[in-house]
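The complex appears here minus one protein chain, its other protein chains still in place.
Read from first to last, the chains carry the letters A, B and C; within each, the first residue is number 1.
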Amino acid sequence: MNALDQIFVSLQRALAGLAPVPARPLLAMILNIAGLMAVFGTCFALTTILERKILGRMQNRFGPNRVGPCGLFQPLADGIKMLIKEDIVPFSADKTLHFLAPLALTVPVWLAFAVLPFGRNMSAVELDAGILFFFAIGSASELAVFMAGWSSQNKYSLLGAMRAIAQMISYEVPLVLAGVPVLMAAGSLSLPDIVQAQSGFVLGCVPRWNVFTPWGLAGFTLFLIAAAAESNRCPFDLPEGESELIAGYLTEYSGFKYALFFLGEYLGLFAVTGLAVTLFLGGWQAPAAWLDWLPSWGWFAAKFSALIFLFIWVRATLPRLRLDQLLMFAWKFLVPLALVNLFVAAVWWKWPAPLTARWLVCAALLAAPYVWLGRTWNGPTSQERHYHYAE
Amino acid sequence: MNTPLSHYLLFSALLFGIGFAGAVARRSAILVLIGIELMLNAANLNFIAFWRYGPVAGALTGVMFVLFSIAIAAAEAAVGLALIIAIYRLRKTVQVDRLDTLKG
Amino acid sequence: MLGRGILRGLVETWRNFQGSYYDPARLTTVQYPEEKLPPQENARTIPFLVYDGDDPMAGLRCTACSICAAECPAHCIHIVKDTAKKPDYLGKMQLQPKVFNIDMAVCMECGICAEVCPFDSIKMDHVFELSSSDPDMVLQKTDLAKSNDYFRKIHPTEAAAVDAARAAEQRKAQAKKEAVPGPSAV
Partner (left out) sequence: MPNEIAFCLIAAPTAAFAVAAMTLRRLVHCALCAAAAFAGLAMLYLQLDAEFVGFAQLLVYVGAIAILIVFAILLTSGDEVRTGSSQFSPAWLAGLAVAVLLLAALALALLLSPSLHRLAPSAAAAPVKQIGQELMTRYVLPLEMIGILLTGALLGAVVIAMRDEPEVKPPASKRADPKETTSLP
């Protein structure tokens, strides 16, 4: 069990041990980076094809099934297509910024993977303030989006970029606020510590994951919604709403730069999903003690895939929001609920009552504002429309 | 850490000078604000450098000061930019030398 | 309560997802080049010329009356009359086309030509895989001619009506000829 569990760690140590002593830390770092890039690069390719296939199935069609067995070589074909496509830069574009924007988006996203614990002893860097690093790195993508939109000198690009930035800033607030109760519970900003704090079982069988507490469940839901918006996923993908903005800030991009944006978007989704797994789903911990023989990274991968499937599922189900609805939803629904959730988490931890009583009270404390906000918040459409001539 | 403290302080002074020069010499109010932010950052760097090179490693005064300073900088930027937008709405310009209503 | 509609939607897409593996009603795609839907009888694509008998050129019903060419909104039909005449199915001598070209690059498949043709000669086809590397998409008389059997096959109802009408007319003409044996018959 232990050998399989630590297979990647020992492999990395063995490979790094081949180098002369002074070069060892460097080689170990390079191995970490190469491993991360290989795994998540493959993950990106697989997700694009699986997403299209699952979306197809959910919409009563097959999805891509032409290239290779079951269409599995589709990402390869897409990659080749993107690579050999002509790279068109608009005449009036700001060439430097236009070139830098995809890089500025993709590079920080890769950095975010450094702090995620993918298994027991499996995080590339163990930072004391890991989650702060994660959010700090994530905030760099806003500027990249702005660079892309502004440098294209195209009104659709600029509008798309402005929408994207407004959306990212608005949803960063509930995203962070939803994560804060977890930090309170773990008493640490370091992600391995947070995973460790979720080990063990309540009542002998229910794992001590944050998602199995009232505030954790609410936080998880809020976090997922905000994460979908943060990574421009449907139903919050209106920065590139093709029906109104062509492709938003991607309008003037083609070829490999477009592919880089695409990659950055998916990697951002992966990173934030990995964070959701770490914060709420117990990271790499097995859901039951007798399932411990499966390797920890396997559990992480399973939870990660389940969440990715959830995102795809939601994408297949929900239509795109309008911009004002989107911002209203963030500020008038998610942020108040996240704040209430913080209070509930405090009650949960500081109230020395038996588990059931705490559960009931906390759930009620969360359900009441949810129902109330849901009643009063009908979105900006609450004003009834009157048609004077076309009744 | 074999970089002497004076390096950091010199760099910070340079940054302060750049920010000061920009804030004084540029016409756009937004650039003046950026210059002020740069000066603020230079001061922050000083605090961090002195904390790092200070005799009492456990005292977090420098770090705390910078944290508060960053928070205040955020507030300052928000209010400053709101003022600039309000001025723009009133006068249709953000060039500081054109805001001369009170000039005799 | 907020969110109920979302949950209901999620359930529906989930049913689609798992149903697509066993329920044909939840996987309605026809994979075109390998699978093809049977064409609808009323479908119409490009026009074609009907001929009777075995020889396409001899049995062509077209009499080069040029009504179709005149009515065609896109002016894609080009007809040149032949000086020689030939008997039609009633025994009457009729003109025939020397040239009958349709420019498929222009034709918009409206079917007006088929509607105005008084001789049931021009009809609408079912073929739709017409892409070709030839930039000149003019179809000649020989390309357009297709047998009445083919017409019966693709438009059974209409073909039956046309055949019945033509048979009735033929009988009438036959009866007339027998009742009044004119000098021309001798």
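Keep in mind that, in the parts below, contacts are C-beta pairs under 8 Å (C-beta built on N, C-alpha and C of every residue); 3 or more make two chains touch, one makes a residue touch a chain.
These numbers come from a predicted model, not from an experiment.
Engineer: Using the touch definition from the header, name the shown chains in contact with the chain that isn't displayed.
Structural biologist: A, B
Engineer: For the chain not shown, which residue from A:133, A:156, A:171 or A:333 touches it across the whole complex?
Structural biologist: In the full complex, the listed residue that touches the missing chain is A:133.
Engineer: Check each of A:37, A:169 or A:291 against the chain that is not shown and name the one that touches it.
Structural biologist: In the full complex, the listed residue that touches the missing chain is A:169.
Engineer: What residue numbers in chain A mark contact with the hidden partner chain?
Structural biologist: With respect to the unshown chain, the touching residues of chain A are 97, 127-129, 132-133, 135-140, 142-143, 146-147, 150, 158, 162, 165, 169, 172, 187-190, 383-384, 386, 388-389, 391.
Engineer: Pick out the residues on chain B that sit against the missing chain.
Structural biologist: So the residues of chain B touching the missing chain come out as 1-11, 13-22, 24-31, 33-35, 37-38, 41, 44-45, 48-49, 51-53, 55, 57-58, 60, 63-64, 66-68, 70-79, 81-86, 88-89, 94, 96-97.
By definition in this document, only the chains that are shown with their structure count from here on.
Engineer: Have a look at which chains touch which and call the overall pattern line, ring, star, complete or other.
Structural biologist: other
Engineer: For chain B, which other chain has the most distant CA centre?
Structural biologist: Between chain B and every other chain, the largest centroid distance is to C.
Engineer: Most contacts: which chain pair?
Structural biologist: A-C
Engineer: From the C-alpha centre of chain A to that of chain B, how far is it in Å?
Structural biologist: The mean C-alpha positions of chain A and chain B differ by 34 Å.
Engineer: What whole-Å value do you get for the distance between chain A and chain C if each is reduced to the mean of its CA atoms?
Structural biologist: Each chain's C-alpha centroid was found; their separation is 56 Å.
Engineer: Applying the document's contact rule, which stretches of chain A touch chain C when the two form their complex?
Structural biologist: Going by the criterion above, the answer is residues 54, 57-62, 313-314, 316-318, 370-371, 373-375, 377.
Engineer: Spell out the residues on chain C that touch chain A in their complex, using ranges where they run on.
Structural biologist: Answer in residue numbers: 1-3, 6, 9-10, 12-14, 16-17, 20-21, 26-29, 31.
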